[in-house]
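Of the protein chains in this complex, one is absent; all others appear in place.
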Amino acid sequence: MKKYTYVPGSFIAAWLIWELIVRLGGFNEALFPTPYKVLLGFGELIGDGVLFKDIADSLVRFFIGYIISVVAGVFFGLILGWYKGIWNYINPIVQVIRPISPVAWLPFIVLFFGIGQAPAIVIIFIAAFFPVLLSTVSAIQNIDPVYIKVARNFGIRQPELLFKIVLPAVFPGIASGLHIALGTAWIFLVTGEMVGSQTGLGFLIIDMRNNLRNDLLMVAILTIGFVGLLLDWGVSLIEKWIYKRWGIEK
Amino acid sequence: MKKYTYVPGSFIAAWLIWELIVRLGGFNEALFPTPYKVLLGFGELIGDGVLFKDIADSLVRFFIGYIISVVAGVFFGLILGWYKGIWNYINPIVQVIRPISPVAWLPFIVLFFGIGQAPAIVIIFIAAFFPVLLSTVSAIQNIDPVYIKVARNFGIRQPELLFKIVLPAVFPGIASGLHIALGTAWIFLVTGEMVGSQTGLGFLIIDMRNNLRNDLLMVAILTIGFVGLLLDWGVSLIEKWIYKRWGIEK
Amino acid sequence: MGYISVRNAHKEFMKDGEPLTILEDINLDIEKGEFICLLGPSGSGKSTLLNAIAGFELVTSGSITIDGEEVKAPQLRYVTVFQNYGLLPWRTVESNIELGLESKKVPKEERPAIIDKYVKMVGLDHARNRYPAELSGGMQQRVSIARALAVDPDIIFMDEPLGALDALTRINLQDEISRICREEGKTVVFVTHDIEEAVVLADRVVVLAANPGCVQTIIPVNIIDRTDRTSPNFVNIRNHIFEQFQLAKEDKIEFYI
Amino acid sequence: MGYISVRNAHKEFMKDGEPLTILEDINLDIEKGEFICLLGPSGSGKSTLLNAIAGFELVTSGSITIDGEEVKAPQLRYVTVFQNYGLLPWRTVESNIELGLESKKVPKEERPAIIDKYVKMVGLDHARNRYPAELSGGMQQRVSIARALAVDPDIIFMDEPLGALDALTRINLQDEISRICREEGKTVVFVTHDIEEAVVLADRVVVLAANPGCVQTIIPVNIIDRTDRTSPNFVNIRNHIFEQFQLAKEDKIEFYI
Partner (left out) sequence: IAYGYHEHHKPKTAQELKTVRVAYLPITHALPVFATKELETADGPVHVELVKYGSWPELMDALNTGKVDAASVLVELGVKAREQGIDVRAAALGHTEGNIIIVNKDINSVQDLKGKSFAIPHKQSTQKVLVDCMLEQAGLSEKDVQIVEMSPPEMPSALSVGQIAGYSVAEPFGSLALEMGNGKVFEDPDHLWHDNICCALVFNGQFVDEHHDLAKAFTKAYLDAGKYLDEHPEAQKEISLKYMKFKDPVIERSLQVIGFRDLALTEDRYNALVHHMTHIDLIKKVPSYSEFVDTSLLP
């Protein structure tokens, strides 16, 4: 019921405002496209298959980078969260590196990982790695002590302690980290693909800018928004399910 | 006590690893600088005043963009959070726009806001606006109903309701939004300044890249990390104070 | 007709798209200055009834009047004390107590004396400048009571105000509430699911049964020394209510669990 | 020397850099099959003492032995039931109960029968495949008790297991715990701050005083029908403990609030 009126209502309103800006602004159409031209642009890019190919390329790259960072982030997060002594020495470095935009590393990324798929994947990896790492570490460090007590009481030792107790206990914390990481990584996908990639939505943006096709540029931008939204929905469904099962109120 | 050993220990370890990579990797020094050269680079950029000037420029820009986004985000967040009917229509648009990298908008930003300081500020604004907006909306919507009940009981009406009850009640929620937004905005500062800005740390990165001074590039990168860390410390102090006063466990 | 008068009150909530009757045909008269406890198992609609009388959520049908006037919204003359205290964490103890005085437009210069009186009455003189987060649960609830008393209301509603406290703190606060409310001559409607608490506090205990919520019985409590929980009179009334309660328990056992 | 024997137990915690004595010179003997309640105001060290006996946190000095053996770590033979139930939310009721059986290396094929027995004992047959989040607090605590019983421990430790439940659910669970533990012949150490609860459950009530925690008195409870909370015998013992408790209360009033 809700979505049947809100979403279309919302998009119609956005459309109208956009039209208004175009009409009142008196911009050159080549510089600021009308919604209608963008709709045609969608048709054009879908028609020649470019859009879906780029979406597919981006998604593949995205998932490779994201999954590597999830695996690495959770793995190191578990270790570092558990051995607080090590974490205390790693933490300052992480805190210094974290505020740095992944794109800033580009020259070094090219040096170490070459061109082609790699830079975009590495940038997505960097973007997603820290949220995953930090949320895993904090999930471990804030694990409800009662679980550990139960484990001790029932004689559960490593490695069972890890798989039976710790991992499931930190799951919700990690899940919310994964959610944040997904958002961040998707935002940086564009930047990643804008540099040194020859396909994908980010490249589409660059390509359309290079071809001065601002209508298709807008198509690329909106596509990124929609796909990002779908991804976000996907994770939040998973997250909600976990939260419900674990009995966490949110 | 803690920091006296952790932080230096951490940095010494990082230094050693870096040295090791340089030695074992056998990279051209011009492409991958040694820590020593970067240290000299710090000296060089501090010596000719470039570094502090760029830091200052970046910070000014950063705070302008950030503060505008905080003001706008909190303002609209309060309105939209309170009038759920409107928010339901705005939300879909926000969700589509949010996953889009602020840099993607650049051609349009230049069209609307011109060149010079503006693009970087606008990019920071976009980066920070959504976290602030969303956390304010959610803070308002999740306001503890007991506060509203107390207000009704004690006959507190608008505008007092806003200033005496709602604003203070959502303060911690907003504060954590501001914290997240600060991080995001700082990361995007680099990207913002890398395009269409003539000074600042992001520009320093581009400039050093264009001049192939990878040692100074590393100086710029690390400076961004350190300044970002300091900013983060600043907000978390404020946030912690608020949390303590409001009695929120974290 | 009593000071507070509930007549044929019904309340329905929508649950999964279907109306669910929570309160059925409640009739209740409360006199001025009476201390009434609403006692009942979880889900019997105690809070719902209290909220209806206090004006937070109106009944679906039937009428509730206070002093002859239909209840339509909460008022400063009838103040509620909530289970989780409802203190504003950004205000000190004093300033929380001041809250009602501000709306009541009590002149600024008169406020300190009023605040002082109630801060002392609940024994928090030493903590007047602290923030709620720095207080124990018991102390917070005292602040909440002081805040309610400060506006000099005609009626005080309390919804399980002691539910979150440990047994000994509860005992202390029960005695205090009983003393203060009687000294000040307030009309009190107090929700609890603890039998002993009801006996200590109430002039009359209204026992609600659940599913849907209805008045099972009303038991008057005539005790002289309310602080003595071991007197035969006390124990007798407690036992009587206990039996009433067991009745409610027997036939609906799954429900309470 | 008893089955469980606490001798001159001291416990200190560091607080703001200074050692603070929490338990002072505790001596206590518990026989096999006894149901002991530790009763005391908040902060009197009940949990600390229980944790020490259960092996979670050892005492600073003095000795605690069970069956002649020094307590050094928690063991599967002595199981603890926690206030917040300590259920694993990612496991169903059945699978939570199975937890201890896994460590105990009970063969897979024998487990269903054991689980079945205890699931039925706590009356949760209909909810065996549900997850903890889908259960009420009372049901969760039952699962926790079933999980403890399933490993057939010699001793069960319980730390305010009913503290978070409402009065009626508490009453039901008290009766159940009393019945089950006696039927199974378990030795039980049960922490509570509720006097009535202690009387219903205990063979002996150990009253702790606070600041620092020490044994104030030990009161034996000889009641035949423990489910009847209105019998004169019950009321007498309750009153007696109440007086002991008041004593503790009188002299340290600020502390409990």
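For reference, chains read A, B, C and D in written order, and residue numbers begin at 1 within each chain.
Definition applied: a contact is a pair of C-beta atoms (placed from the backbone, for glycine too) under 8 Å apart; a residue touches a chain by one contact, two chains touch by 3 or more.
On a predicted model such as this, the values are computed, not experimentally measured, just so you know.
Although it is not drawn here, the omitted chain touches the following shown chains in the complete assembly: A, B. Screening B:N28, B:N142 or B:Q158 for touch with the missing chain picks out B:N28.
Shown as candidates are A:V110, A:V146, A:L167 or A:I180; the residue that touches the absent chain is A:V110.
Screening A:L31, A:A56, A:V71 or A:I86 for touch with the missing chain picks out A:L31. If you put the hidden chain back, the residue from B:A13, B:V60 or B:V110 that touches it is B:V110.
Residues touching the missing chain, restricted to chain A, are 28-31, 106-107, 110-111, 114-116, 195-196, 198, 206-207, 209-213 (touch as defined at the top). Contact between chain B and the absent chain runs through residues 28, 30-31, 106-107, 110-115, 118, 194-196, 198, 203, 206-207, 209-213.
Note that in this section only the chains that are shown with their structure count from here on.
Interface note: chains touch in the pairs A-B, A-D, B-C, C-D. Of all residues in chain D, only 54, 56, 73-76, 78-80, 82, 84, 86, 88-90, 99-100, 102-104, 131-133, 151 touch chain A in the complex they form. Within the complex, the chain C residues that touch chain D are 41-42, 123, 136, 138-139, 142, 163, 166-169, 171-172, 193-196, 229-230, 235, 238-239, 242-243, 245, 249, 253, 256-257.
On the side of chain A, the complex with chain B involves touching residues 2, 6-7, 9-11, 13-14, 27, 31-32, 88-93, 95-101, 103-108, 111, 183, 186-191, 194, 205, 209, 214, 217, 220-222, 224-229, 231-232.
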